[in-house]
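Only one protein chain is missing from this complex, and each of the others stays in its spot.
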Amino acid sequence: MLLTLLLAVALAAIRLRDLLGVVMLFSIYSLLTAAVFMDLDAVDVAFTEAAVGAGVSTILLLASLRLVGRHEKPHRHNPLLPLLVVGVTGAALIYGMSDAPLLGDPGAPAQLHVAPEYLEQAPEATGVPNVVTAVLASYRGYDTLGETVVVFTAGLAVLLLIGVGAAAPRADFGSPGDRMVQRHVVKSLVPYVLLFALYVQFHGDFGAGGGFQAGVIFAAGLVLYDMAFGQSPTRQVIPARHLLRLGALGVLIYGGVGFYSLLSGKAYLDYSALAPDPVHGQHLGILLVELGVGLAVFSVIMLIYLAFSSRRVQQ
Amino acid sequence: MLLAALLAIFVSMMLILVRAFAGPSVCDRVLAVNMFGTKTVLIIAVGGHALGWTSYVDVALLYAMLNFVGTIAVLRFFESTLQEPPA
Partner (left out) sequence: MSLLLDILSGLCLAAGSLLCITGGIGLLRLPDFFCRLHAASINETLGTPLILLGLVLQTGFELTSAKLILIALFILATNPTATHAMSRAALHAGEKPVGDGHAQEESSSKP
């Protein structure tokens, strides 16, 4: 049922020529994907998908659409060759996947060996009830370090290519009284959004949440502030030169925890070196690592948003 | 009763999607997306309660916030391009 809706939205998004409408349809698409994930009982993934896909991705796409124009230019190439390539690749992928176990198959190797061990041992071994956070931050800590560094590199690339620039005053249409309602409502709502971000960050040990989602929500709160008040007040709250340092601090915290474990004589990112009791060490390590991830994600998203929205539209 | 509410919300989501696909202007599509977001919050809340999902309230609260931020973002962008003649 949800997958049919997904297909319908995807087809409509392809057919539409007005890119603003396409962005709207993509936001609905992300939402439906989040609902599919909830249906599969994967709450953390649904959380992240809703936050990133339907929230921040839409905002960043809109900020870039403002720069490149709203309507898709007509195609000049023959669509037959790309269709052939896509068809052949898709067929090869489906043929290759035909040997893989079905979704949720209890006889699959991942379900027989790895998953039961994680599910049984994670809460006692790490002191964290939420198995997803334990797996993300401790059992698969290297992967998450790689993801954090990738996010930070994206921010670096945007800075190198575009640069954050000075705060360009956006033309504010209408009288100043236009924004009065929005400003009052936003001013009273932003603290609660930021509070919710902090709650998600630290509650990720027990419920759905964690560093990625918290960073995204924090950035969304500040983007809301920017929407209502303009760029100069936002840059006074968060100066752009501090953003990259915050991101670097996030990655440094993550890598630093690993180095501390190395210096204590254990393996890199072995959190049991952080405290006399291994379980407390694991818990502390997960907390620190999630903090690093949250800082890095927040600063990179704010950086990219400020970089896009401060460029002047070329006439 | 919960299942009836779930069905009703799903029916209204269909109706909103029809408007999102066929809205003659972009304003209609923005309205449709905003409403769809609120209906999603409802489906997650009611569905989570009825089907016994874990931690569904956090996702619903998150999505209510992001829906608002997204709509305000589209409208800020929208104002600054619809003043010029469309390309």
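For reference, chains read A and B in written order, and residue numbers begin at 1 within each chain.
Everything below uses one rule, namely that a contact is a pair of C-beta atoms (placed from the backbone, for glycine too) under 8 Å apart; a residue touches a chain by one contact, two chains touch by 3 or more.
In this text the structure is predicted, and so the values were computed from the model without any measurement.
Chemist: Taking the complete complex into account, tell me which visible chains touch the one left out.
Modeler: Per the contact definition above, the missing chain touches A, B.
Chemist: In the full complex, which of A:D18, A:D39 or A:E147 touches the chain missing from this view?
Modeler: If we include the chain that is not displayed, A:D18 is the one touching it.
Chemist: Applying the definition given at the start, please give the residues of chain A touching the unseen chain.
Modeler: 18, 71, 173-174, 178, 181-182, 185, 188-189, 192
Chemist: What residues on chain B make contact with the chain left out of this view?
Modeler: That gives, for chain B, the contact residues 1-2, 4-5, 8-9, 11-16, 18-19, 24-28, 30-32, 34-35, 38-39, 41-42, 45-46, 49, 57-58, 60-61, 64-65, 68, 71-72, 75, 78-79, 82-83, 86.
We adopt the following convention: only the chains that are shown with their structure count from here on.
Chemist: Let me have the rounded angstrom distance from the C-alpha centre of chain A over to the C-alpha centre of chain B, please.
Modeler: Their C-alpha centroids are separated by 20 Å.
Chemist: What residues of chain B sit close enough to touch chain A in their complex?
Modeler: These residues of chain B touch chain A: 17, 20-21, 26, 29-30, 32-33, 36-37, 40, 43-44, 47-48, 53-56, 58-59, 61-63, 65-70, 72-74, 76-81, 83, 86-87.
Chemist: Where on chain A does chain B make contact in their complex?
Modeler: 5, 8-9, 12, 18, 20-21, 23-25, 27-28, 31, 34-35, 38, 41, 43, 46-47, 50-51, 54-55, 58-59, 62-63, 65-66, 69-71, 170-171, 173, 182, 186, 189, 193, 196, 200, 207-209, 213, 217, 220-221, 223-224, 227-228, 313
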